[in-house]
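The excerpt is restricted to a subset of chains, each kept in its original location.
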Amino acid sequence: MIIPGQFVLTLSCPDRAGIVAAVSNHLAAQGGNIIEAQQFGDAETGRFFMRLVFEDTERDLDALKQGFDAFAQTLAMQWTLRNRAQRRRVMLLVSKFDHCLADILYRWRIGELPMDIAGVIANHPRETYRHIDLDGIPFHYLPVDRNSRADQEGVLEALIEQSGTDLVVLARYMQILSNDLARKLAGRCINIHHSFLPGFKGARPYHQAYRRGVKLIGATAHFVTAELDEGPIIEQDIERVTHADTPEDLIRIGRDIERRVLARTLRLYLDDRVLLNGSKTVVFHS
Amino acid sequence: MIIPGQFVLTLSCPDRAGIVAAVSNHLAAQGGNIIEAQQFGDAETGRFFMRLVFEDTERDLDALKQGFDAFAQTLAMQWTLRNRAQRRRVMLLVSKFDHCLADILYRWRIGELPMDIAGVIANHPRETYRHIDLDGIPFHYLPVDRNSRADQEGVLEALIEQSGTDLVVLARYMQILSNDLARKLAGRCINIHHSFLPGFKGARPYHQAYRRGVKLIGATAHFVTAELDEGPIIEQDIERVTHADTPEDLIRIGRDIERRVLARTLRLYLDDRVLLNGSKTVVFHS
Amino acid sequence: MIIPGQFVLTLSCPDRAGIVAAVSNHLAAQGGNIIEAQQFGDAETGRFFMRLVFEDTERDLDALKQGFDAFAQTLAMQWTLRNRAQRRRVMLLVSKFDHCLADILYRWRIGELPMDIAGVIANHPRETYRHIDLDGIPFHYLPVDRNSRADQEGVLEALIEQSGTDLVVLARYMQILSNDLARKLAGRCINIHHSFLPGFKGARPYHQAYRRGVKLIGATAHFVTAELDEGPIIEQDIERVTHADTPEDLIRIGRDIERRVLARTLRLYLDDRVLLNGSKTVVFHS
């Protein structure tokens, strides 16, 4: 997936005639060869979204950015440009249940997830994850209780900042971030919620699902916002369950859903396929 | 699926040791040969559920019922016994959108749904469904507005009663039954709701889903109760959607989910595979 | 889906740098506003595929075609250009089982499938489909036996030609087309095969699946070629089955898979989303 000399451009702007051609033209004029282009015009909001992958063998990222900036301003664009070979730094937050953590680490190790891991932050000690080979990844034990919450979030924020973290992943991290931190991390903090949102928000969703007697359970990956479990949804999936499944069965079945939904979401995000559109997302699948 | 001389027994009772053997034994002692047996003990409520299919070439339904009654009382059972060859009478209620109606009629015609159709009741005139061959099935036009609601429900109830209806199916019938009628039809009135409950209760669920930006939409078949969209869930299914799907796309995609969820539910119900368990269901799949 | 003034362009050509920009640029220069653009470079064959939707309020189809032709030749393109408002004419072929026919007609009637139906050709008499309202669609009864096969195929071909048919759909038509006719209809004749190809080619696939004891059964929509069940696959889907399902159960479950796979395929084709790539297809999902 990572090829030197390939760049990914994402942009959004007010929709108007001619954007696709204008962007294509601009990149071609600079010597770029477009490999992939996807776009979406949101008829409801009048906003336009685009993702392009192009090759450029002559310019580096800075030159390309400089070349794009003036053009982007004429269309009032919000945009990002990334060298596909440049890996993002991802910080993994985890609580007691480590199935998502173990799964992400395995996929990262075999090359499924093109990223660097900035660290693992847990509110349980290293011993809890003793069977997991962290392979030199920094581990930070950050126990949280009522009194320490504010202080520990300060430490958390400092760790994110000092480690050069691009993306924070709440990989079944069961502590709620403050509104303030949620806002600071807007668009670069992803949570995996163990229900098919908007059903079963909040605590113990599998127990809620058991009580309601649903025939499918699910998991939802979403951006974290100040409103709990209300952030823009990126990816969801479900599994079939029956009356015979206990809450413990739902939890077990749910582990599989959670880890595959989170892994898919990470791959999408790392390939710049997830764009924010207000309280929703635009996800350009391949 | 319908074989003369085959009977289906469903029962529920307080759980205790020995029920499976006691029931098996009782049926065998009467000369029945058990073909299928499924059971479920709800550890939370202490209630036991069972479904048996057996052949009996000597006794008819009445004799079998008589033979079972005294035994059932000793275990405080609620039970039903049906000759599998005896078709249930089903009343179909429909509003403007007829995809579920057309689908049910097609499946019934080719033998997928072993039932007799007692009639079709619609709050739109016969002309709305002019392309559908009702093949002699009684059609009742029952327009409803604010003033006529109570009167028309009286007519509806009379039609259900006079036609010997066993099961009422709200096949995208967009009128809400009164609490009183909902209670009278408890356990024998099924609705198809066009969302993955408990998400998006109430009106215009596809528009709700669009606004929330979910990545899966669904449909839910449930028993009708006095609480809107809160009845025991029987069956659910979903389809994947994307940011590019408009509310109209969701409605189109949803039609497919609705009709297959409702058709599966009908098949399950008609084969006595759906048992009520308080606010939940026990569904014995084959 | 059908909007006057919208055009769909599909093309394929040898891959080289700059095609996306060149095409975008060409359309924009002519006054077209690109709404959607999808592309795929097949690294194995070195062939490039593209689909564009654009609006043009000044030119009609002929003018646009004229304008595109010279440009297309410079890149050795194969291409099609269609006014999205111009419906294709579809001929439906059916044998005894009419679930796909009934389903397609229903979807067409409510506007899910933007096409005109050129006719229905069946090797069973009209009486077989007596419950289906053809609504004035020409019906042709073309019984086929060993001796009449060649003659009847001549009639079939004439019907296709005289009716201005753009696409032939074998909607569970159980007669095999001659190699000659298959070649003549290359790229515009679609079959629904009742197995998850390449498993269970040929006759009675559900019985084959039953004997093999598979846990999933499927259906496959593909272009018809001279090699039976070997044509380019467009769409597939599956359902879960169990040891308890008889061949008759598989046939019943399969009906649902067949009709949804065929309906999806038709929608994709009618929106110019299906491109041939040798023995495979490129399918641009929305």
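Labels for the chains are A, B and C, by order of writing; each one numbers its residues from 1.
Keep in mind that, in the parts below, contacts are C-beta pairs under 8 Å (C-beta built on N, C-alpha and C of every residue); 3 or more make two chains touch, one makes a residue touch a chain.
Note that the structure is a prediction, hence the values are computed from the model and not measured.
Visitor: With 3 identical chains placed here, how many copies of the sequence make up the full complex in this file?
Guide: Total copies of the sequence across the whole complex: 4.
Basically, only the chains that are shown with their structure count from here on.
Visitor: Please work out the Cα centroid separation of subunit B and subunit C, and write it as a whole number of Å.
Guide: So the centroids are 36 Å from each other.
Visitor: Counting only Cα atoms for the centres, state how far subunit A is from subunit B in Å.
Guide: So the centre of subunit A lies 41 Å away from the centre of subunit B.
Visitor: Pull out every residue in subunit A that's touching 2 or more other chains.
Guide: Where subunit A meets two or more other chains at a single residue, that happens at 285.
Visitor: Under the stated contact criterion, what part of subunit C meets subunit B in this complex?
Guide: Touching subunit B: residues 99, 102, 106, 109-110, 112, 131-133, 135, 242, 244-245, 252, 256, 260, 286 of subunit C.
Visitor: So in the complex, the part of subunit B that touches subunit A is made up of which residues?
Guide: Touching subunit A: residues 40, 42-43, 196-200, 212-216, 218, 232-238, 242-244, 246, 277, 279-283, 285 of subunit B.
Visitor: In the complex, go through subunit C and note every residue touching subunit A.
Guide: Touch list, subunit C to subunit A: 17-22, 24-25, 27-28, 33-39, 41, 55, 285.
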